[in-house]
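The complex appears here without one of its protein chains, the remainder shown in place.
Coming up: chain A.
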């Protein structure tokens, strides 16, 4: 009998290790021969630790489980108070279109046999049979855009690198997922690491790169351990190494660890960090595609971008592009976070509305109070209000309302949130994380904190100053850190101006 107890960091933070130990000891007491699989998370975080028992009818879920709930799992599973029925019939799961996350939660993350049995390596095998031009056309035709936040077409980036002449080229996976409210990269790496490895191998093959790096933030020790083990296994099986799958060109991957700098999620500072330097932003041009790691032509793509590539090659660009809205093709693993009742990961086609995700799928706030604001796209993303619940989620659709999709994290706040304080926090965070290369970000963020403090103390001229400062940061910063920090600030100010004024009782005094 197979019993699945997630080894995902969120499940473990909610007590999955103790549950796994209880499952092992209870099975031992009963003399049962069971296999415990530490799978990835299904993404229904409010049900974690979500234990699954394999039956003839399918996998039955139980959660959120505590060690004390485990004996009943063996004694009377049918009447278990935390039984959830077939996991894949749970509405939150069933309503999804899981392409990038197809295997996450289903398989043993470190079993290559599981991976292949669920469709893994079909994409790479097909890519190996295609011509160089056809491979690039496939990515281009899929409409896949950079999932890290910038939304740049992956196919164009790959074509640029493929066209560059160099003795060595590089594929770098950006796994420096620092945006609050996002955890999809972490879940993918912990739940289906071979998908990322396969995607990077296809990227290497397509652009002529032999060297690969995954740059993972140090705050993700669990993901680092899984990725290291998966790369070792892939090398051992001949998937990576001198010949991809034994007959392709050489490609290998090294795992590198960040060191607590948010700005290293920006691709040029990530490259500096990989080179062993301060993680400061580089001016573009030259583009990393032509002059990246150690001056070599380099593809820098996010985890989700690369992990989606195998699906595109296995099922065809057309099938992928059939999903989505406008110029946002395919699916996006949206992450429902913060004060939300049903928090977790929900992969669906672009074009779903904000209200559907927050109120429908997410079930509103965890506190049961009204939703006040939703920050989309991390600390540099805009705050939206329930008035925007009709907004379709897509790159252009969010931009039209002065926001970003970013890495598709949705952080929900209830009506107790202090939007003035959150705007101040956005500037404070920017000041804390600024790499210092450009003045608008380095100085502007600190001035931003001061000006918001002045507004909240009642300075009548501070608002004009803040808006002016935001304009300078938006247009004058070298990268998105300083350039986007005004999004949360101005969106909060425009929607909740009263929260940037002194509290009423102080005015009366």
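Criterion: contacts are C-beta pairs under 8 Å (C-beta built on N, C-alpha and C of every residue); 3 or more make two chains touch, one makes a residue touch a chain; residues count from 1.
The rule is simple: contacts and distances are computed from a predicted model.
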Self-check item: Per UniProt, the name of the complex member that is left out, chosen from "3-isopropylmalate dehydratase", "NADH-quinone oxidoreductase subunit E", "Fe-S cluster assembly ATPase SufC" or "MlaE family lipid ABC transporter permease subunit"
Solution: "NADH-quinone oxidoreductase subunit E"
Self-check item: Which residue of A:6, A:120, A:338 or A:394 touches the chain not shown here
Solution: A:338
Self-check item: Residue among A:69, A:114, A:179 or A:198 touching the omitted chain
Solution: A:179
Self-check item: Options A:354, A:417 or A:431, residue touching the unrepresented chain
Solution: A:417
Practice problem: State which residues belonging to chain A touch the missing partner chain. | Solution: 9-10, 12-14, 45-46, 48, 177-183, 186, 218-222, 256-262, 273-280, 293-294, 335-340, 343-344, 366, 375, 379, 409, 411-414, 417, 422, 425, 429, 432-433, 435
